[in-house]
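The complex is shown incomplete by one protein chain, all other protein chains being positioned as in the whole.
Just so it is clear, A and B label the chains in written order, and each chain counts residues from 1 on its own.
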Amino acid sequence: MLAAFTWTEFAQQLAAGIREGAIYAGLALAIVIIYRSTRVINFAQGEMATFTTFIAWSLMNHGLSFWTAFPIVLAVAFAGGVAIERIVIHPVANASVVTIVIVTLGLALLLNGLTSVIWGGESRQFKGPFSTRTIDVGGVPISVQDIGIVVVSIGLVALLALFFRYTKLGLALRAAAVNPESSRLVGIRVGWMLALGWGIAAVLGAVAGMMIAPVVFLDPNMMQTILLYAFAAAVLGGLDSPVGAVVGGILLGVTITMLGRYVGFIGSTLKLPAALVLIFVLLLVRPGGLFGRVAERRV
Amino acid sequence: MSFLELRNVEARYGSVRALHGISLQVGDGELVAVLGANGAGKTTTLRAISGTVRRSGDVVFAGQKLSRRPEATARAGIAHVPEGRGTFGELSVWDNLRLGAHTRRDNLKQEAKRVFEFFPQLESRRDQQGGTLSGGEQQMLALGRAMMARPKLLLLDEPSLGLAPIVVTVIFEALERMKTDDGMSVLVVEQNAGLALEHAARAYVLEVGKVAVEGTSDELRANETVRRSYLGY
Partner (left out) sequence: MRLRLWLELAGFAVLAVVVAAVPRFVSDFRARELAIVGMYFIALLGLSILTGHSGQISLGHGAFMAIGGYTTAVLSVNGVYGHQIRDLWTIPIAGVIAGVAGLLVGLPALRLSGLYLALITFGIAVSFPQLPKKFDHFLGGTTGKILALPRPPFGLSTTTNNWMYYLTWGIALVLLLAAWSLVRGKTGRALKAIRDSEVAAASSGVSLAKYKTLAFGISAFYAGVAGSLYAIANAYVNPDVFPIILSVYLVVGLAVGGLDSLITLIAGAGLIYFLQNHADTVARWLNHLPALNLDPKQPGIPSLVFGAVLIVVMLLLPGGAGGLLRRLFGSLTGRR
C-alpha cells in the first residue's frame, strides 16, 4: 500500500499539504467568524468569495494592478456582506435552523448563477500577487506563492485574534453573539454587530478567493470543493475558534495530502470522502472540535 | 423634580397586558423599592424602563423623554441588572466588566479598581469564564458590570434571589456606597420586602400590574394591614 518513499518527496508533500491547508484555513476563518458572531453556518461563503474574486478579475482586466484592485474588492466585499446580512439573513434570524440553512443555500445558488450569468462559465487565469518561481528550502523546491499564501493566512488570523481580544468593537461583536439581550442592556446595537460580522467574513472570503484563484484557475465553481474542506477544517478546529480554523485547516491539508499520496487506496479520488470520514469520527469523539467549547445539553 | 418618572406606563407580552398604567417617581440619589407578589409586574416595570419590553406611556428621565430602545437607554445613563443577572457566560469576568463600560469612552482603570475594591473575589477570578462563577459571584459581577458604566440610574431586579445572607449584605453595602459616592439613583425590585424597606427611602407595592400602595419605608412598615396583606410579614 505504501508507495516508494523519499525524504525530499515527503517534504514536498508536506509543503503542498500546508499550502492546501492554508487555503482551506482562509475560507474556514470566514465561516468561523460568521458562526461566532451570528451562530449561522454560511453555505454561501464560497460563492461570495468567488463572486468577489471575479470582481477583482474584472478590475484587473480593465488595467488595474492587483494591489490597486485589492482594497476596492475588500470594500465591495464588506459592503456586500453587510447588505446580505441586513436584507436576507436578518428577517429569518429567529426562524428555525432549517430555514436559515435553506436561505444561505439559496444565496449560494443565487450567487453561483449570477457569477455564471455575468462572467460566463469558462475557466480563466488569475494573476495573483506572488510570483510563481520556486526557491530552494533545504533541498526542497517551494514556490514563493505557496509561502505567500501561508503567510497571508496566518497574518489574517493574528489580526483577527487581536481585533477580537483587544478592541472594543471586537468585544462587542463577541458579546452580541453570546448574549444579545444583555448586550443591548449595555448599549450595544446588536443588529449592526451581526451585520459587521458578515462584512468581516465577506472580506476574509474575498482574500481567500484572491489567494486561491491563481492556483486553481478562476471559474464559477472554483470554491465548491474547497468550501467543503473549509467546513471540515472549521469543524475540526472548533466552530467558534478562529485559531482553530487555521490550525484545523493546515492539519487537514497536510493529513489529506499525505493520505492521498501514501495510502494507495485513497489516492486522489477518495481524498474528499476521507476528509469527511475523519471529521465525522472526530465529531463523534469530540463534538467541540479541537479548540471549541460545546454547551452540554443534558436530556 | 423627580429624576425618573413613569406616567401611566402600560406594557404587554404579546397579547397579555402585564402593566395596566403604572405611575411612579424616583428622586435624585434616592433608593426606591418595588414590591409585590409574583406576577405583579415588578420585573416588567424595570423592563419597560430599560426598553426590553414594549411599552406605551411616557418615561421621563433627567427631564427628557426616554427612548424605547435598550441601546439608547443604556447610553442615556441607565444600567439594568436583569433577573437572572444576564452574565455573558462564555466571556471572562474581565470581559464582562469591560462590556459594562461599553457606552463610555474614557479610561476604565479607575472604575475597575473600584469594582475590585467592592468585590475582591472578582479580581481573583478575572480570567475565569463568567458562567462558571457561583450565584453570589455572578450577582457581584452583574453589579460590577453596572458600576463600570457609572450609571445615573440603576435598575436592579431581585438582587437577593438565591443568595446567602452574607452575600446579600455585601451587595447592599455596595449599593449604599454607590448611592452616596456617586449620587446614583436606584430602583430595586425585591421579593424580600423586609430587606428592601431597610435600605429604601420609599417603596411602591404592585398588584396585578397596578400600583396598590405607595409611601415611605417607615409608613409602609408601620402600617399593619399593608404589612400583612402585601408584604407578607
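Here, contacts are C-beta pairs under 8 Å (C-beta built on N, C-alpha and C of every residue); 3 or more make two chains touch, one makes a residue touch a chain.
Being a predicted model, the structure only gives us computed values, none of them experimental.
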{"item": "Missing chain: touched chains present in the view", "value": "A"}
{"item": "Residue of A:Ala11, A:Ile102 or A:Val140 in touch with the missing chain, whole complex considered", "value": "A:Ile102"}
{"item": "Residue, one of A:Gln12, A:Ser58 or A:Ser116, that touches the chain absent here", "value": "A:Ser116"}
{"item": "Sole contact to the chain not displayed, among A:Ala208, A:Val247 or A:Ile279", "value": "A:Ile279"}
{"item": "Contacts of chain A with the absent chain, listed as residue ranges", "value": "41, 43, 88, 91-92, 95-99, 101-103, 105-117, 120-121, 220, 224-225, 228, 231-232, 235, 239, 267, 269-270, 272-273, 275-276, 279-280, 283-284, 287, 297, 299"}
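Note that in this section only the chains that are shown with their structure count from here on.
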{"item": "Gap in Å, rounded to a whole number, between the CA centres of chain B and chain A", "value": "44"}
{"item": "Parts of chain A lying in touch with chain B, wherever the complex brings them together", "value": "168, 171-172, 174-175, 178-179, 181-190, 293"}
{"item": "Touch list for chain B against partner chain A, complex", "value": "50-52, 69-71, 74-75, 79-80, 82, 86-91, 95, 98-100, 102-103, 145, 149"}
